[in-house]
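With one protein chain removed, the remaining protein chains of the complex are shown where they sit.
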Amino acid sequence: MTDKTEKAPEVVGFACSYCTFKASEMAGSLRMKYPEKVRVIQVPCSSRVDPAFVIKAIFEGADGVFVSGCHPGDCHFIRGNYFTRRKMAALKEMFKAFSMEGKVKLFWISAAEARKFIEKITNFYNELREEKNAGKKN
Amino acid sequence: MQEEQKDIEKRVLVVGGGIGGITAALELAGCGVKVTMLEETSSIGGRMIQLDKTFPTLDCSTCTLSPKMVEVALNKNIELISLAKPISIKKNGRGFKVTIFKKSRYVDVKKCTACGTCFAGCPVVMKSEFNMGIGERKAVYIPFPQAIPNKATIDKREERPCRAACIDACPIHTNVPGYIRLIKDGRFKDAYLLIRSTNPLPSVCGRVCYAPCEGVCNRGALDASLAIRDLKRFAVDNFNIDELPVPQVQKTDKSVAIIGAGPSGLACAHDLALEGYNVTIFEALPEPGGMLRYAIPEYRLPKDELEKEIGYIKRLGVEIKCNTEVGKDITFEELKNTYDAIFIGVGAQKGINLNVDGEDLEGVMDGLNFLKRVNMGEKIELGNTVAVIGGGNTAVDCARTALRLGSKEVKIIYRRTRAEMPAAYEEVEALLKEGITIEFLATPKRFIGENGRLKKVECIRMELTEPDASGRRRPVEIPGSEFILHVETVITAIGQRPDTGFLKDIISLSKDNTIKIDMKTNMTELKGVFAGGDVVTGPAYVVDAIAAGKRAAINISRYLRGEDPLVFETPKSPEPLTEEDVLRLKEKYGTTSRIHVKEKDVSERINDFSEVVLGYDRDSACLEASRCLASMIEGCNECGECKRRCEVGAIDYEMKDETIEMDFDGIVIAPGFDLYDPTEKKEFGYGRIKGVLTGIEFERMSSVTGPTGGEILFNGKVPKRFYFIQCVGSRDRQTGSRYCSRVCCMYTAKHASIIKDRIKDAVVYISYIDVRAYGKGYEEFYKNTQGSGVKYIRGIPGEIIEGENGLIVRVEDMLSGELSEIEVDLVILATGVRPKATIKELAEIMSLKLDEYGFVNTDPVYPSKTSMDGIFVCGMASGPKDIPDTVASAGEAASACMEYIKAAL
Amino acid sequence: MRAGIFICHCGHNIKHTVDVRYLSEYFKKIPGVVVSIDYAFVCSEPGQDIIKESIENQKLDRVVIASCTPSLHGDLFRDLLKKSGTNPFYLKRVSIREHCSWVGDDIEANTEKAKRLILSGLYAASHYIPLEEKMVEVNKSALVIGGGVSGLSAALFLARMGIKVYLIEREKELGGHVRLLNKVWPSMRNGKEIIRELIDEIERLDNVEIYTDTIITNFEGFFGNYQVTINNNGQERKFIVGGVVVATGFTPFDPSIKPELHYKKDKRIVTTLDLEKGIEYLELPKKPRVAILHCIGSRDETIGRSYCSRICCINSLKTAEEIKQRYPDSFVESFYMDVRAHPRGGEEYFESLQEKGVLFTRGNVAEIIPTDKNIIIRGEDTLLGEVYEKEFDLVVLSIGMSTAFDSRALGQLLKISLDKDGFFLEAHIKLRPFDTAVKGIFIAGSCSGPKDTEESINHGRASALKLFGMLNLGYAFVEPFISYVDPKRCSGCRQCEEACIAKAIKFDEKLRVVKVEEAACMGCGLCNATCPSSAISLKGYFDSFIADEISGLLEIA
Partner (left out) sequence: MQGKRIDNEKIKAALNRFLEKQNHIALGFGKNSIFITHKIYRDHVDDLFLFNPYFSINGATFFYRVFGKDIKALMLLRPCEIRAMVELIKLNQIDPETAIMVSVDCPGAISLKKANADMPHDFFEIKQALDKNNRELRWACRFCREKRAVVGDAGIRIAEDRSMWIFPYSDKGNEFLGLIDEETIEFTGKFILSEGVKTEPFTTDMATFNSDFSKCILCKNCRDMCPVCYCVDCLFAGDEYLPKGDALINKMLRTGTEIFPYGKEIFHMIRMYHVSQTCVGCGACEEACPQEIPLTKYFKGISERLQNLFSYMSGRDIKEVIPYLTIKEDELNDAED
């Protein structure tokens, strides 16, 4: 938006209420910065994320989608994130087949890991930005 | 149903907000009991929230505990009282009457939004308890982002010794105690930013302010007032203004014209620009700065300094149009049509005539005009003898300037005495040092010239009358006391007044040419036209002009937003200390003398216009700052910064500690534990040798919520070699604690595995007696840790000494029998558990029996039963426990309490 | 839809980097938005009044509050909606402080982000349906499985609190292993006595039915309404309970698994449990030499038991003390890896035995050789680094705990999981040690891992309290955010049932659709994401909400 020479990627994230969304809140209260184009949708558990959401987001214009939950073993719903892991691994494999690997990411970010949250999403954003602008130049 | 209703009305007191207390409270609340939870600190969470990860699953402590904490906050059956503890308990039938002491938070929790603005501004930096002193926090703080209640707390421990009269005396209410505290702590940049937050021209004020603060400084009553202005200058000099970022602000489409680029105009422009308005300053003279540039001589305020300040205001987006005189180059009407608001800050720049004969002679000149010409770089020949008429700062400036221009004999003629001189005390001192004399109690009668050029001044002696009704002693001539002075130049500096000719017929002016404004709104009779500074008040000081500009900016902004004007309250007048105060404080703090700022040598300085005052060096600045009475105390000193910044008005210094009485049917205590302080174990050198830490300190060091964000750093480097020592203060007769602390083996293994995970090439040793990995999954965790390459050594080191490249641990491996010296970077002591200090207090008021170590006595078959019927204990208070055991014991205590109150039916 | 949008400045916190005025103007133009206001502090009392008035005067049916993160202010706004006469679940809170104004510097980009966030909030809210906090009836009765010290404590507590309790025990007698103990450390009271006290107390209460020699044959239903079928000594009985406490305890490790220990082959080799019957029957010489071997069946990966049994070190110490008491001139040597005398008073006990002359030798025994005369023990002292060969008259094996022999079967019946060692798996090892994934079923005592008597009592009572809290009122509040099945859309494929962690989904054989047992649902939404046609969906997080939320974030608005 602000930089006219560069196309900024749109990133949508799904964050579980108990860990990653808490981490994002903490990142906010610590005034850490991350790209404005990264926006987070809160879900009760990462296992609520239907891969269809990810597909919808990608085909409605998101350049990247991340799903983030509690570390394996830490799920508030005991095992929810293990299911997320299976589903997202499969979805990533599917995107890989379409040569779109890198558009979907799975993170484990605990409530205390505000820094990890920032690092992960900023790196993701930067990767997407490079890709998006490299594509434009060619 | 009837019975259940009764159940619901039951009340239980839970003392302690750690994991034990939280579990017990939630369990009880879940059974419909009304729970009151007391927590001594400002947030619940206890020790567990300080942990980075918990063994054996290495899951994040915050993740698992914070939902429980939130549950406590949301549960309608739980009333959480933080900063509170019971101070007396009386048995009342089967129930209890409890008196609770509630320490005040000084923050209205209903209003606080946890935005953190207050602690960003707070100048008092303290060690963070949450981070075990490894990190810092402010005196107003939220201990950690997940705190419950998530509200700020002011850590106020004692009353401020002084009245902070400085703040009240300052027209812009600079947070003097705040920045002095920061200078004292060596945080010079923060000090600058704090000054900057209210003062747009700190460099100017740090040099030429008349410092009303110093006049009222309460320290003055003990010995000598603080060198507040010089300290300000020190902070300014230590900061490169080029590094000051231009904050991003939301631009508005409204524009403001400011007439006059003097201090009031600049201040007004600065504040308005920060609000997002488009500001243009119109200045008649070739350069901005007004009196600051054209009246104050270079040796007091170097032009470079002024340039820097104006440069920043320009960086904020303010446009300054010089050589543009309103009324000549552009009409006032034009401005009014183009801009949404106007501020007039043209100052008072017309000298007042003496009205004596010969004033038109060559060699008689107006002081302001003289200074202006000098400041514009004009070379003026004054001759060897110069007389300056007047006793104000302008007169002093003229005299000292004359001296620097090469005049040999400079004399000031003043009609009153030294005591009445309005010029700054130290300016007069400096002047006298430089060899300028003052003719007191004299006034010129006429100037005598030859060929139109001044030759002599005829003066007359004066005397002061008895004080009149207003207390002023008027000077009156002594008839016949005329005398003659031979001078080549006379400079008159007896006062000045505004030059507001361009406003004639536009705004009605008063007799002395000043503009009348509504003092409440700063607006003139014309809508949208504001004024401030000397043009309103008549000649005054720089800081008054700045204050006027700032006040006008606030109301201009409100006017443009269509809001009601802010009515400025009459500021509190500076309060002096009472005599008793002075005596008490003298005794407490002793007396010191002011550390004077360095000045340039007289012989050197009178030859040119280089700056006279040289400023403090770091050490003397810190030393001088440490004299401030408000900085003597720990914790909040009520500097008012948070109050000023808080937009919801949540800060309330007047809040008082409370005691409340409540009735309960049962009590569960979960006060938790303290950790052993290993200082007394001299052989490990804790507190003496850098690099010897306790386990919990390491926990904070390695925690992602800690000060380093999870990076393990020591002296700024990543340490590679670690030595853990278990059973420090446990299983140890010497320290009087024969018991096993139950958690240290595992938390050490956890630390070791965290290190192995984060620092791949780390070498980790663990000294142990027995590895007590007894819990579910613990043994496996221990084995994994061992498997990851951590070296377990059976035997506790005898000594730790400082070596060249680190710490040397002397240990005998009891398995191999070898005595070895191991060099490491960090030694971490797995300190054991001690009964919480408050258990003793609780035991006293609750008549509980304690065991030989100070843990609460219980019965193994009724693990939460204390010696007092109806009071139940859980967690570490009844002996060391790990988290699952604490949770289990809390559940048991809650169940016992339920049984107790059920039986009461 | 009549939506109201309330944008908070949070003083400078939001306003500073988000153009709130622009946003409130922008949303006025969005169809369906009736009110769009920006205000300094929406959470303040005047701010709340504005919302309340707007709801009342403008008949708002959706309220979007763009302010701080939803977790702040708890239920404040939801209660406000309720007070204003709207369903509180018509509220959508959008975080434009923690997730926007505080994390970005660029005003333009932040404003754009806030716009998208609010827009997606509005889109999501447009699909909202009113929800209610429902209550379901629960049976005020409980099943306690296992009559050991943990189960007895649980049963006694529940009964005292007025809950009807069915206590079942697979053995003929109540009391579990504590009943077998001569002295229970640290009180040193007789185990039978402790158990007797508990049983007496229970028998005094008229709301406990005790079934010994009983197993569960069938178990169905959900929290609040479990149908249990038991087989009591051949007779079948059925009853309904609200919840269950599982306290099936453990089975002592059988050392005959390791033939090298010669257990049961040689009378002079006994276990600590055997010794609880007394020492006399062993006919020892006057000055017996006794070896106590720690960690038998614990910390032993060769037999797949890597865990520590937690109690055996203290048991060894107790045994040593008993021998020393009976035979003051005996020679007692304890062979150990680590002495885990961690319980309160344990360390002191350990020290006192050292003082009494019990020898502690670090190092596992390599070989036990029974001879006619005595038993030879060979091993290496890891502290001294010496190989030893010593002769003893008696070898005591300090055995650990194995999982109860019927854990696996019971787990399958109750649909609760086991951990890798075969103990029951808790919901969270630290903070929810009694909970299972299934609502209303709790685990207590050694069935979830080795525990001593005190810890088992703690567990039993604590889990009973948890259950009591759930059963106490006779009804339970159901979370509003739980799953819901549209029976017309359900294909009955039972994928959700298979995946459900809380086992809250049940298949209706007649209608061939699934049903959510509302009281049991945890509200994670896994079923929703698993169902290919989203016939089962999580209230508050319907597909339509999230799908439109995505659209709101990405559309060029």
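By letter and in written order, the chains are A, B and C; residue numbering begins at 1 in each of them.
As a working rule, a contact is a pair of C-beta atoms (placed from the backbone, for glycine too) under 8 Å apart; a residue touches a chain by one contact, two chains touch by 3 or more.
From a predicted model like this one, the values you see are computed outputs, not experimental measurements.
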Original post:
Which of the displayed chains are touched by the chain that has been omitted?
Top reply: A, C
Subject >> Hidden partner interface residues of chain A, rising order >> reply: 51-52, 55-56, 59-60, 66, 72-73, 79, 82-83, 85-94, 96-100, 105-108, 120, 124
Subject >> Touch residues of chain C, complete complex, unshown partner >> reply: 488-495, 498-499, 507, 512, 530, 532-535, 543-544, 547-548, 551, 555-557
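The criterion applied here is as follows: only the chains that are shown with their structure count from here on.
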**OP:** List the centre-to-centre spacing of chain A and chain C in whole Å, with centres computed as mean CA coordinates.
**Re:** 31
**OP:** Averaged over CA atoms, how far is the centre of chain B from the centre of chain C? Could you give it in whole Å?
**Re:** 47
**OP:** Return the distance between the CA-based centres of chain A and chain B, expressed in whole Å.
**Re:** 39
Subject >> Shared-contact residues (touching 2 or more other chains) in chain C >> reply: 71, 97, 105-106, 428
Subject >> Touching two or more other chains - residue numbers and ranges from chain B >> reply: 57, 59, 64, 114
Original post:
So in the complex, which bits of chain A are touching chain C?
Top reply: 1-2, 10, 12, 22, 24-25, 27-29, 31-37, 39-45, 47-53, 56-57, 60-62, 76-80, 83, 87
Subject >> Residues on chain B engaged by chain A in the complex (per definition of touch) >> reply: 52, 57, 59-64, 66-67, 114, 116, 145-146, 703-705, 709-710
Original post:
For chain C, which residues count as touching chain B in their complex?
Top reply: 10-13, 15-17, 19, 40-41, 43-44, 68, 71-72, 74-75, 97, 105-107, 157, 160-162, 184, 186-187, 189, 194, 298-299, 306-308, 310, 338-342, 344-348, 351, 362, 382-385, 419, 423, 428-434, 448-450, 453-455, 457-459, 461-466, 468-470, 472-474
